[in-house]
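Here the complex is missing one protein chain, while the rest keep their positions.
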Amino acid sequence: MSTPKKRSHQIILFVLLAILALFFLAPMLIVFMNSFKSKFFISSEPFKFPNADTFTGRENYIEGARKIKFANAFGYSLFITVFSVIGISLATSMLGWYLTRVKTWFTTTVYYLLVFSMIVPFQMVMFTMSKTANMLHLDNPIGILVLYIGFGAGLGTFMFSGFIKTIPLSLEEAAMIDGATAPQTFFMIVYPMLKSTAITVAILNAMWVWNDYLLPYLTIGIEYKTIPVAIQYLRGGYGAVDMGAMMAMLVLAMIPIIIFYLAMQKHIIQGVIAGAVKG
Amino acid sequence: MKKTLLLCLLALMVVGVPLFAAGVQESAAPKEVYFLNFKPEIADVYESKIAPVFEQETGIKLKVVTAASGTYAQTLKSELAKSNPPVIFQTNGPVGLKDSLAYTADLRGTEFYKILSDKSMALGEGDQVLAIPYAVEGYGIIYNDAIMRAYFALPNKAVKINSADEINNFATLKAVVEDMQKNKAALGIQGVFASTSMAAGNAWRWETHLVNVPIYWELREKNIPFGEKTRNFDFTYSAQMKNIFDLYLNNSTTAKGLLGAKSVDDAMAEFALGQAAMVQNGNWGASQILGVKGNKVADKDIKFMPIYTGVKGEEKIGLCVGTENYLCINKQVSAEQQKLGDQFLTWLFSSPSGKAFVKNDLMFITPFNTFADNELPTDPLAKDVIRWMNKDGVTSLSWDFSIIPSKEWKNQMAAALGDYIAGRKSWNEVAAHGADVWKREFDLTN
Partner (left out) sequence: MQKSIQKYAALFVLPALTCFVIAFLVPMIMGVVLSFFRFTTVLDGHFIGMENYRRIFIDREFTNALIFNIRFTLISVVTINLGAFALALLLTAGIKGTNVFRTIFFMPNLIGGIVLGWIWNLIINGVLYSKGMTVVSDPKYGFWGLVVLMNWQNIGYMMVIYIAGIQNIPVELIEAAKIDGAGQGTLLKSVIIPSIAPSITICTFLTLTSGFRLFDQNLALTAGDPGKQTEMLALNIFNTFYGRTGFEGVGQAKAVLFTILVALIALTQLAFSRKREEEAA
């Protein structure tokens, strides 16, 4: 907690952390290295550097991307993530404000149902939900947004409610006395104040939706494969795992999220902390 | 900041919308037949060769989806319950048919039924015909005759016979295999048998095909006719199954501990690359040998021998021949769609282009009267299956595994075999488990 005065302490800790950091990065680097090896030499010697015999250049990337139509998977993942996040942020901020400002048995019940939904494991609803989604024709990339908003409602509303509780009523009351309608009050006055919470909600949900496997697999997985679904399909869709293609696709799957992370790091870390504190 | 955000969003929409819109379009095509394919080995053939030609000749779009290995039943169940279900799908026999009865249309009036040579091969309920077989297949031990000849040419070989055709019982097979394994360096192989693949979804060669042999012998001994479901299974021929299974395990290219990561594809590649001399599989595996880059086995050297296990009188048996590939048409789709389904199947198995695909790419031995003798597949495995089917003095073993009570039984067998390989179970425990679970599953499903 306190800065070690001794320089030697500093150096020792630095070296320790550096070694740990290397261990943390190693798995990703190993996969990256293997993505350039021929598929027969991956399982048997994954820690060996590619040499003249085993190096295959971009072949794995091309073959893998072709096999699972990675470009399409990327498109679906991107579309679904971006629009779910926007949808969740908007819908849950509005609901959160309403539930906090209006105290009736109805709002209290809804609030607790939402909180409850955060704990319920997905397996409880997966079968029935995929059937209802199909009956309501929600099993396509647009319909799935409804499902994600539904599943994201719990966390989003919880976080927005938590923050709104700390905002004094005075501003809103003043606005409404001046004749502003509820929507005007919300969008003009309250929403701008929610920026930091909105970012937190956006980031937490983006991370969840982008990496989600079961929901898209069960509802749209046959025709529209998002990245996680496409990767898992590599496992059995062609009779055997093409390790070369798998490695290359793993790399491609990691790159977007890592870029996003490096660009938005500060916000992500803040989001994680805010999410935890509210909990 | 807001402006850039907005621009980014617009950019994303421009990119994202057309990508998924393209996908949405696919499902709204006017004349389309959705076929849920069971065989991953030939998925590519349907998608890249057959579908375009079919569309070109008939204007009907063929949508082929292939279920991942080991997941056909669950994928089918899931897809059938959706609003755009498969028009054509498979069942694997009487047990599988029972699960899909709510969806199987009566095929008596179809063109497809008309071309079936032996109508008794179709499955149904009462008078209705609900499932038509489309590929007669045979399996046994595939061997590389070139390596066998090299073995028999060894000066210090331990057996008296001189060619692989002379192997006609387990004792001889064991002697040959073990001697070959001893001499594997001289023969240039890594092991006699290719990997006994046990990766998830890849254990079907043992939990279904190999287990068929003891099931067959026990049912015949108990005078239970082929196709009749029974609770009465005691795994009385388990010792014989152990004989051959041990032979596969102990004379292999791969150490036992690594088998859990090996797939059927891996095993077939080992055979094709000359690393193994034998592999248990069926004639559907032809594409997996012939299609491997660097395939070292000449067509004329690819042969079959029956799976010998040490049963008295096994000199008279041939390969295991039968089918577990039946096609059904979904009765819950519109009459128009059912007709399109019929049209595709009839086209595939009777039109010149369709038959060419069946012969050269799908490599099916079909039970249809539309195929002349010169239109049968000419790949070495199909040819050898036909040779064994027509051999004098030899009876093919029927595919009695069609009456295994459930997929769960097969899963349990695979798990038990895995435990046996790892030394966690003795063979007696495997056999006892198999017998117990059979009865339990039979009770659960009847």
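A few comments on the model shown:
In order of appearance the chains are A and B, and numbering begins at 1 in each one.
Throughout what follows, a contact is a pair of C-beta atoms (placed from the backbone, for glycine too) under 8 Å apart; a residue touches a chain by one contact, two chains touch by 3 or more.
These numbers were taken from a predicted model, which means no experiment stands behind them.
Check B:E32, B:E55 or B:D99 against the missing chain and you find that the one touching it is B:D99.
In the complete complex, the hidden chain is touched by one of A:I142, A:M176 or A:I189, namely A:M176. Checked against the full complex, the candidates B:V53, B:A146 or B:A200 give a single residue touching the omitted chain, namely B:A200. Listed by residue number, the positions of chain B touching the unshown chain are 73-74, 77-78, 81, 99, 199-200, 255-258, 260-261, 406-408, 411-412, 414-416, 418-419, 422, 440, 444-445. If you put the missing chain back, the residues of chain A touching it would be 1-4, 10, 13-14, 16-17, 20-21, 24-25, 27-28, 30-31, 34, 42-47, 90-92, 94-95, 97-98, 101-103, 110, 113-114, 116-117, 119-129, 131-133, 136, 138, 146-151, 153-154, 156-157, 169, 172-173, 176, 181-183, 186, 207, 210-214, 227-228, 231-232, 235, 243, 246-247, 250, 253-254, 257-258, 260-262, 265, 268-269, 272-273, 276-277, 279.
We adopt the following convention: only the chains that are shown with their structure count from here on.
Each chain gets a centre from the mean of its Cα atoms; for chain A and chain B, those two points are 39 Å apart. Chain A makes touch with chain B in their complex at residues 43, 71-72, 75-76, 78-79, 82, 86, 130-131, 134-135, 137, 139-142, 218, 222-224, 233, 235-241. Contacts from chain B toward chain A in the complex involve residues 9, 12, 15-17, 19-20, 22-24, 26-27, 40-41, 43, 65-66, 68-71, 75, 78-79, 81-83, 199, 201-202, 261, 263-266, 288.
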